[in-house]
Every structure is written in structure tokens, then in C-alpha cells.
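Note that one protein chain of the assembly has been removed; the remaining protein chains are unaltered in position.
Take a look at subunit A:
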């Protein structure tokens, strides 16, 4: 066994840094999934009748659907009846300000490296934090509301801006879209809501942190971002979960609407618990994310850094409906140990002169499987559509797998679609070269991987880019073999 292999064995056992769980009295739904549970959630959240009906309709739809099996991932069937669908940290009364928040909850965020107060003061990033099912705090609300920007938890939006929620909820990802989206529509608990009015440039990054805490709980957030004509917003999402033996389900839905000349940048660093080194535990992350470039000259850009989850199933997509609209997808997906990721994007060109750009960087280590699945669809009306796709895979060691599944469907002869794909291995040569200059193997891997993923990392806001770089290095520590 070479030295590198030894390091591999040592470090793949490296424990998940965010693997701790806090005991607080949860206000939970009983386990199981049926109409009564959905009513229970809706009552608990003091929702209007129309939303309850919407949920029940989604539930009916979901009952008629079957779990998709086309993705290149394998996992035992999830017993959805054994899960709990709602878990809120118990609080005697609603907090009016951050100062009134349960100190134990605040401590959780501190440990996650998100100090709400610090973020608020130092970075000028507005943060909404979702713990288990409930949105706990939204900072900077006043500053934003002066501009007419709404940034709050989903439940709050339902209460304060029902007309907006009603108008856009399910407009990009209909409840009938797929199995997990339907499930989410029926039982979603909370999430974030952003609304940027016409002509407003959001002056700060909007950011949400999600964390699953309670055992046997499914987390189903719903994020809705609406950017009216000529507006701009950059939205960030971060995720963590504690280490547990059982797998936990996460099935979120994100919808983005961009009006004419509007631009939405959505970035996420996903670090759900990936399971231990033997593949036990971890989050099943089955997420539907989609944006619509509804207006002419609109732009939606997805940037994702996926390091966590036992199983990931996720295809942030753009519907390029407006003429001259632009869709972008930048992704780094890292898998190690027994992780499985099937991720990619769909670019659907409907309007004229629409452009899309896909940059996907897969990194597989350990015994993991990493698949890129991308679809570029050019509709009849979409003259002069352009797509450029770059799908690279980097392998570390010889027990992992990388797969690329590009689907191209062109119905207009003026379309230009380019696809480039490469597969490479982190070479012993490269590592040795770094070693020879005094650089330790761990740092060499970090250097090489960050170099490889640079084009994507460059898309992230500064703060996130640094965090993402560290996360990549941490996920891959010792995976050279």
C-alpha cells in the first residue's frame, strides 16, 4: 500500500465536521403521511384555506405517482410513512427580534459558522435561517422593506403577501411536475421568499441557511424568488445536517421567476451529512429547482457546490421563454466514500436568441458515483438559440465512477449547440510535483481541485467562494490513491 493510500484510509474516516445535534423540545407532527397530517401542518402554520386545498390537491396527485428510478443512484426504498413531516423548535412565543431568539438556537447557528448578528453587522448579508421546518429569523428586513423588497420565511409570506404567493407558487414547478415536487407541495413546511419589485437592484446578498436537526424528520422547504422587470438579486443558500445513522429525506423545491431585463443569481453550497465512511446514514437530497426567464433579456444563473448528501438528485433548470434571455448553470459536485450524485441541468430554449451555458465539474473519490445529466432542448420557435456545455470529470483513485448523460433535442435548424467533455485523473505526477516543492499532499489535492473547479467557484460571491474552497478540500482530504 502506497503512502497516499494510507492517507486515504485515514482521512476518508474523517468525521463530518457539522455532525452534532442539539436537544431542544421539538413541536413535531406524529410520524406518517396522510390527509390528516397535511391538515395538521396547515393548522399548525395557521394557513389560509386556499393553501390547504392546494396541499391536498398536491397530495392526491402525489398518490397517483410512482417514485422515479431513472437516475443513476441506488438506495433502499424510503418508508415515507415512518417519517415525521413537521418539526419545529418549541418556542413559547414568537420572537419579535433576533434578541428574543432562543439562545440555544442562536448557539446552533454560531456553531455552524453563521452568526446571524455578525453576518448582519459585518457582511451586510441578509440571512434567513431555517432549522428543521421553521424559519427562525430574518435579518435586515427593515432595510430591505424600504426598497419594497420582501425577504422573509415562506410562512410569513403566506400571511403578509398572500397575493404574491398565490400568484407564483407552483407557477414554475407545478405540483404535478414530479414525485418529489408533488410530495413537497403537499407537506412543505417552510422556506424562504424573496420578492424584488420592478427596477430595484437588491443592495445585498440574500442568504438562507437550512439545517435538519430532529431525527426521522423529512425536510421539505420551498423557496420562491420573484424578480420583477429590470430588477436584480443575488441569493445564496447553505445547508447542513447532523450526523445520524438513519438516512433522512430532504425534498425541496425552488422556484425562480425573472421578468424582462431582470437578473437572478442563485448560489448554493450544499453540505448535508453525506453518511459515514461506510455509507451509513446521510441525507437523501431529492430537489427540484427551476427558474423561468419569463421576460425578454432576463437572466438566471445557477451556481452550485455540492459536497454533501448520501444521494443527490438535482437538476436546476432554466426555461428560457423571453427572447434574448440567458440561462447559466455552474456546478461543482464532489462525491467521496459511498456518496452518489446524479445532478445536472435542463436548458429549455423557447424564445429567440436565447443563450445557455453549462459548466459542470464533477469530482469523484473513494467508492462514490458521480453522474452529470444534462438536457438542452431547443423548441421550434427558438431561432438562433445557443448553448455551450462543458462537462468535466475528475477521478481520484480507481474505485469511483464518473458518468455523463447529455441529452440534446433540437427542433430549430438555426440552433448552435456545443458540448465538450473531459475526464481526467489527479495524477500522481501532479501530487509529486507539488510535494517536491514542499507542499503536503492534502494541500496539493486542495490546490489541484480548486484549480480544476475555478471557473465555477469564480461565480460565487467572495464569502461563499472561500467557504466552498475549504469545503472541497475538507470533503476530499486524503482521497488520493
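We take it that contacts are C-beta pairs under 8 Å (C-beta built on N, C-alpha and C of every residue); 3 or more make two chains touch, one makes a residue touch a chain; residues count from 1.
Everything below uses one rule, namely that contacts and distances are computed from a predicted model.
**Q** Out of "Iron-regulated ABC transporter ATPase subunit SufC", "Diacylglycerol kinase", "Multiple sugar transport system permease protein" or "Isoquinoline 1-oxidoreductase subunit beta", flag the one the UniProt entry gives for the chain missing from this complex.
**A** "Iron-regulated ABC transporter ATPase subunit SufC"
**Q** Hey, which of A:59, A:85 or A:452 is the one touching the hidden chain?
**A** The one listed residue touching the chain not shown is A:452.
**Q** In the complete complex, the non-displayed chain touches which residues of subunit A?
**A** Per the touch rule, subunit A residues meeting the hidden chain are 2-4, 427-430, 432-441, 443, 447-448, 450-455.
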